[in-house]
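Some chains have been omitted; the remaining ones sit where they do in the full complex.
So that you can tell them apart, the chains are marked A and B in the order they are listed, and the count of residues begins at 1 in each.
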Amino acid sequence: MKELTLSASQIAEIVGGEIRGDASRTINRVEGIRHAGANDLSFVSNKRYQKQLEASPAGVVLVCKELADTDTATRTLVVCGNVDLAFSKIVAVFAEEPPKFKAGVHPSAVVDPSVKLGADVSIGANAVIEEGAEIGDRTVIGAGCYIGHQVKIGADTLLYPNVTVMYRCRIGNKTIIHPGVVIGGDGFGFYPTPQGLAKVPQTGFVQIDDDVEIGANTTIDRARFGRTWIKSNAKIDNLVMVAHNAIIGESCIMVGQSAVAGSAELGRGVVLGGRAGINGHTVIGDGVQVAGTSNVQKSLPAGAVALGTPAESQHDYMWRFTTPSRLERLTKKFEALQAEVEELKKK
Amino acid sequence: MKELTLSASQIAEIVGGEIRGDASRTINRVEGIRHAGANDLSFVSNKRYQKQLEASPAGVVLVCKELADTDTATRTLVVCGNVDLAFSKIVAVFAEEPPKFKAGVHPSAVVDPSVKLGADVSIGANAVIEEGAEIGDRTVIGAGCYIGHQVKIGADTLLYPNVTVMYRCRIGNKTIIHPGVVIGGDGFGFYPTPQGLAKVPQTGFVQIDDDVEIGANTTIDRARFGRTWIKSNAKIDNLVMVAHNAIIGESCIMVGQSAVAGSAELGRGVVLGGRAGINGHTVIGDGVQVAGTSNVQKSLPAGAVALGTPAESQHDYMWRFTTPSRLERLTKKFEALQAEVEELKKK
């Protein structure tokens, strides 16, 4: 973080918030509410964390409207419409710039003479770019990356170090790919023969559109034929698996360790929670939300919410989840009835 | 894909199928049934997808016998015994060859002088091969791979770029390893001491036999002693974890994100669905099938089918799964009985 001192009034001005308490109080750091001290700015965006707020010695706190009446003796509140966004603005003020990757080809990089490099590309140390690849303007290929034969990468895209993109895959513009990602490993397909499992050739490629982000060590497999397709603005977290011929729609969100099996198709704006999974050959409608760790085993219409394994609607999931309680209630009623019958028998 | 035009009759000849409809209709691409157009060949291997077939404008479709009577006004059907295999044959006709990795040691590779290289090996740019390693005939070590001390790799094996094989591990012939795989990281073992957790030395190695395939970013840990062993023809998908001293039997299939814990042993032909897990120190018999996301917590006899967490037989799993319905039925019967008792009491 930059060394910097901001007053509550300066903060309120930056975020467009409303001050409660001493406007002249200053902070010189940002910190989460559980760890913030008197010289820190923190934030609480949900009434659920009210107790943490009340217990915190944080000097200045960005809060939602529901928390606007919290005591201001030891802290100044800045009440915001969108606390999260407001906090991001202050974080940005304190943020040091990430390092720039210099334009040019590092002398240790191994770039085939046939490769077409756009203007101001940056090719890092020990990167390898194979025959027939094309890299767009201002794109960064990090140190140690491997870019296979005939790969096409657009402009203003950032591949961090040690990314692997196999032959003939295509990546769009303004896309960010984190270290360890593997694009275009073979899809997983075998068939039994008397001599053992034989490989189904994976002859397609991976297409990644614009403004996509892919987290560290995620893998996106080459299609059996045609393409595995990550559409524009999709955001994929770490250690995610996208299998062959899957389609990930525009602005989908796939949280860490989630997975989409072969030939499944996600519509626009689908959200998969952490470690959620989608079975193969399903069609998942626009805006579907799948809870973390849930596994969707069949197609879902647009707007569906799915929980559990196999994933069900919220209603069905809760019905299943509350079964033990319902059984307990029934058991009590049963015992009462049993007693009544006992009474009747005595008569 | 290659630019190519095939008629339905040519296709029928290639796959040994039977034509229904216009034999002269031509296609110039292959595509999944949901996305295929009039100039595309597609395939439907299961009656389940009949509606998709009927709705599809695909020009030529490989179908199973159960779908042989589908309307042929706008499409030609080619009826096949094994649709999947037939489709693979046509895919192969359209497939461009994957790039070849040239024999020879790239000048940027760092190969210790003691390393024994077989005939026609290919060592990619910036690969590193340590002292005492041995690489068999025609084997490819991709760009950026790291091959540790005394590693032995057989003939006709293909390591794609950025694979890491740590010291003393052994890999057989005709094995394929995808980018980002780590073979021979330490097994995970610690024991508590007054000063904190202390490391259990992992002194063994990993042995991978012939005709194995290992998917991107999978990790196979070094044994505590002796070996972690992947037997021949086993097929392992992406992001899979095989822990120390585990044994994966011949022709096992481990789908993406599955895992086998320490010292577990899988027999021949075991299938683990996506994200399935096997607890440590278990013995899993030949041909066991574990459903995706299930977790097996104890040993299983040959041929068992296991579902759920903890994994149970199909019968027990269904019994558990249908508990809410049975409770509902019992509740209704209970209410009826309650009413009867009420009647009796009135009398």
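What we mean here is this: a residue touches a chain if its C-beta (ideal position, glycine included) is under 8 Å from a C-beta of that chain, and two chains touch if they have at least 3 such contacts.
Just so it is clear, the model here is predicted, and its values are computed rather than measured.
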Start from the 2 shown copies and tell me what the total comes to for the whole assembly.
3
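The definition used in the following text is that only the chains that are shown with their structure count from here on.
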When the centre of a chain is set as the mean of its C-alpha atoms, what distance in Å lies between subunit A and subunit B?
25
For the complex, give me every residue of subunit B touching subunit A.
1, 30-32, 34-35, 84-85, 88, 91-92, 94-96, 98-99, 106, 108, 124-126, 142-144, 160-162, 176, 178-180, 211, 213, 215-217, 232-233, 235, 237-239, 250-251, 253, 255-257, 274-275, 292-293, 323-324, 327, 330-331, 334, 337-338, 341, 344-345
Parts of subunit A lying in touch with subunit B, wherever the complex brings them together:
108, 110, 126, 128, 130-131, 144, 146, 148-150, 162, 164, 166-168, 180, 182, 185-186, 188, 190-191, 196-197, 199-201, 203, 217, 219, 221, 224-226, 239, 241, 243, 245, 257, 259, 261, 263, 265, 275, 277, 279, 283, 295, 309, 319-320, 323, 326-327, 330, 333-334, 337, 340-341, 344
